[in-house]
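Left out: one protein chain. Kept in place: all the others.
Letters A, B and C mark the chains as written, and numbering starts fresh at 1 in each.
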Amino acid sequence: MNFASDNWAGAHPRISAGLMDHAAGYAPAYGTSSLDKEVAETFSRIFERQVAVFFVATGTAANALSLTALSKPGGLSFCHREAHVVRDECGAAEYLAGGARLCAVDGPLGRIDPAGLDTAIGRFMPESVHAGRPAAVSITQATEAGTVYGLDDIEAISATAARYRLPVHMDGARFANALVSLGATPAEMTWKRGIDMVSFGGTKNGCWCAEAVVLFDPDWAGEFQFLRKRAGQLFSKSRFVAAQFEAYFSDGLWLETARHANAMAARLAGHIRESRAARLAWEPQANMVFAILPQPAVASLRASGAHFHEQHQPRGFPGGPGAGEVLCRLVTSFATSAGDVDRFAQSLDVARQ
Amino acid sequence: MNFASDNWAGAHPRISAGLMDHAAGYAPAYGTSSLDKEVAETFSRIFERQVAVFFVATGTAANALSLTALSKPGGLSFCHREAHVVRDECGAAEYLAGGARLCAVDGPLGRIDPAGLDTAIGRFMPESVHAGRPAAVSITQATEAGTVYGLDDIEAISATAARYRLPVHMDGARFANALVSLGATPAEMTWKRGIDMVSFGGTKNGCWCAEAVVLFDPDWAGEFQFLRKRAGQLFSKSRFVAAQFEAYFSDGLWLETARHANAMAARLAGHIRESRAARLAWEPQANMVFAILPQPAVASLRASGAHFHEQHQPRGFPGGPGAGEVLCRLVTSFATSAGDVDRFAQSLDVARQ
Amino acid sequence: MNFASDNWAGAHPRISAGLMDHAAGYAPAYGTSSLDKEVAETFSRIFERQVAVFFVATGTAANALSLTALSKPGGLSFCHREAHVVRDECGAAEYLAGGARLCAVDGPLGRIDPAGLDTAIGRFMPESVHAGRPAAVSITQATEAGTVYGLDDIEAISATAARYRLPVHMDGARFANALVSLGATPAEMTWKRGIDMVSFGGTKNGCWCAEAVVLFDPDWAGEFQFLRKRAGQLFSKSRFVAAQFEAYFSDGLWLETARHANAMAARLAGHIRESRAARLAWEPQANMVFAILPQPAVASLRASGAHFHEQHQPRGFPGGPGAGEVLCRLVTSFATSAGDVDRFAQSLDVARQ
Partner (left out) sequence: MNFASDNWAGAHPRISAGLMDHAAGYAPAYGTSSLDKEVAETFSRIFERQVAVFFVATGTAANALSLTALSKPGGLSFCHREAHVVRDECGAAEYLAGGARLCAVDGPLGRIDPAGLDTAIGRFMPESVHAGRPAAVSITQATEAGTVYGLDDIEAISATAARYRLPVHMDGARFANALVSLGATPAEMTWKRGIDMVSFGGTKNGCWCAEAVVLFDPDWAGEFQFLRKRAGQLFSKSRFVAAQFEAYFSDGLWLETARHANAMAARLAGHIRESRAARLAWEPQANMVFAILPQPAVASLRASGAHFHEQHQPRGFPGGPGAGEVLCRLVTSFATSAGDVDRFAQSLDVARQ
């Protein structure tokens, strides 16, 4: 019963098999192998346009280098207050960008509110050197709250950004979970809705280490390769990341694992919705369930071997735990079994008694 | 006949098997799993003292974060002119350290000359703010020239550094190749000779991605974890790096693969020494052979399917190619077969005829 | 009738005379002249303890270098949402510190609320690498809202910081205005209340360019000189900054000019309080008056030759302009005359008619 995080899961057997397939033999290093090139072409096919793809080591690196690419002196990047880049990346974006600033914007359930974004950006006069100047907008899809921007939501964000001529980055650490939640294509969820750059994550969805920055504007690629190398993010045996992505995209594995994870979250949410021992903090849309549990239930579940994180109620979110209650985050993945989900629900109900 | 680089080789079967063994199941993320901890203990056992170990994505990151840890405002790090950190890392050390400077020191065949180091450091008055101030010394073991510092050489370097109270970093991208070349223990080659910090590379020696920074002073560990995370170098599924190192150290695999690579280099050097078509540029001590070949031989070898790099004669190195000759770098690895080495020699002799 | 800013005023005649006195002759450069040393001693006398003093070019540099000195990897500095370092310094602190983050804290009328500070800091676990870690607190005295922290307020802030072992920086761009407002000594307003470092501004109070960082902990001085030089902030003819400070402190000029500026602000506030054409946004405590004026009055005043800035109502401040009203900032200085203040009030009343 492990709902701690999708990065506590291991590697999907087909990802492992893909790695094995390319373990032997020689291949040019630093991303120049034929496999690297084939996988880059696969990305272009999946996104239905020519894209530039850069593998990096972590989602934090993908986000920080993306915002570095988009930043400029005195630059401000607008993100949701609860975005991973703000909350959980140790200031990597500010550091790698040489001192950029992230401006927190609010919005319901982890999604930036376009009107709030407009107000936040509009406060700055781009020609004034004192306050700094807007440089980029970054959204997280799926969000840290397990919610998903609809296609219209994305379009509203990027239309706002466009009014200020700002590029838009998408942190897609859980890209696939959002995609299957929307039933959209990668193109529809990104560049067709005004996204310029994506942190494309495979690690949480069954790879062991497969993260990429996808650029829709090929003019940025020449510079980006220097940003990546300079940050110590260019793998020598890059083919092993390529091998994971090859398997990931093969026969739709990535959509399958994401659908499974989302289905497991929905199943878990269903149990909680029906439980008298707990309630949903809000409705999940991807592979994370936020539930409010009584403290004794939390203790009892842990005693039964369940793993999950407790967290503070994010500022501005509705409801929240009452006295003696705890906000819990339950994350599912390709590795979550229906049995585990059902056992968790049973333990929850037992805990209540 | 692939001698392009040890990072063109894939993964050793036992490394792959080690990865497979840990692919399934859940484990705490970000380096906190029991496997991560066990491997950290293995490092301590191998180095015969308590060390702090930080996995990072690349050798460049290991070097740059090490020098970041050792740097200070206006800080100067002294390295050999041909060091990888100077020649091949896109300024990562300067960038991640927020503007540190590398000072090139000369010395025969890729090894810093202790007297030259003394002179180079001695030029600075540590209390003067104008010129900058010495902060660290970094040596590469084995060097980029395929040579190896003897234990006394290391001691001479660190004694010089100590006179100026400077810490010493070792870039050990080819740590194992140097170690077996010397027949020394890890402790003897490092902290017993005054080394404070090591970039410990496994990738070139049979792993697919296993690099670590090893700190001998535990006081630095608390800060180093922030340096790593802030640089986007903390893997979420860190256990997969740990799994590689577990296999790497198991039953002495790492020494075995290094001995094999070095033996293949010695075999290749033997062939070249005896060849009339080529000559050794200098004597190899690890897994890289530098040979001077006539241009037609280079072309002919490439036509026969041989892969290797040509390079400029490094400044201050003895001999060097004459007219119509080329300095070639031939790198061996765990994956090099005696057959390939012999075929290369045959092709070389054929080329001459 | 110039109330645009205290940095629109020129140089006080006694400051100019001081500069003249030292214009001729030779003096060692880079802060090593006897005058530099004497002025450093004067700072120590004024602060009633041995301090280290570093002249820099601007208040922005003073703040940014102070926070650089106090920062660390992943470090977070807590400041009021309306602090100059947040609002008006183009991200200099983040840039010079190599990517530090400023965390905005709220509090009434530009002053950090100690309880809010406690909550803001307390959210972070210093040992967790993900969220970043608290590194420093910075307060502005007098604040950007023209208010002043009482001595107890400062003590409450620094007591909170001390609970988390955080150093406290004071942005004293208007140090003298706050000091005479409180009737306190420099020691009482700083280190006796737990302040560790001050950006000590003379420019707004009658100098033409005299800014200094004052360190109460001499252990930081050795490093700070490198921070300053590395940022291009070490004047060669440093004696000319020293000459200004010599005149500034001589016969209490600095207190006299600050008292005058504050008195002019109080006089202006008195007029506005009595005016039926305008009202005070809040009570001034130093040399800045915030008033709410009808738009026609603003236009009319400008037509009469008055200079002042309009600004947005800061978030969380009480009251604020209604429809057809404007929040105006009126700044007084050593150069403001009672005549100008009275003329402004007359113009305001005329405007209303």
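Assume a contact is a pair of C-beta atoms (placed from the backbone, for glycine too) under 8 Å apart; a residue touches a chain by one contact, two chains touch by 3 or more.
Note that the coordinates shown come from a computational prediction; the quantities given were computed from them, not determined experimentally.
Taking every chain of the complex into account, the chain not shown here touches A, B, C. Contact with the undisplayed chain is limited, among A:G10, A:G59, A:G74 or A:G172, to A:G74. Among the residues B:G74, B:G232 or B:P294, only B:G74 touches the chain that is left out of the figure. Note on the undisplayed chain: of the listed residues C:L19, C:A83, C:I195 or C:I272, the one touching it is C:L19.
The omitted chain makes contact with just one of the residues A:H22, A:R111 or A:K229: A:K229. For subunit B, the list of residues touching the undisplayed chain reads 73-76, 87-91, 94-102, 123, 129-132, 312.
Remark: the residues of subunit C touching the chain excluded from display are 2, 4-5, 7-11, 13, 16, 19-20, 22-29, 56-65, 89-92, 95-96, 203-204, 208-209, 226, 229-237, 239-240, 307, 335. Although one chain is not displayed, subunit A still touches it through residues 30, 72-74, 98-99, 129-130, 133, 223, 225-230, 234.
The criterion applied here is as follows: only the chains that are shown with their structure count from here on.
Under the contact definition, subunit A and subunit B share the contacting chains C.
Each chain gets a centre from its C-alpha atoms; the one nearest the centre of all protein C-alpha atoms is A.
At the interface between subunit B and subunit C, over half of the residue numbers involved are used by both copies, so each side presents largely the same positions. Put simply, the C-alpha centre of subunit A and that of subunit B have 35 angstrom between them.
Between subunit B and subunit C, the centres computed from C-alpha atoms are 51 Å apart. Subunit C has residues 73-74, 98-99, 129-130 in contact with two or more other chains.
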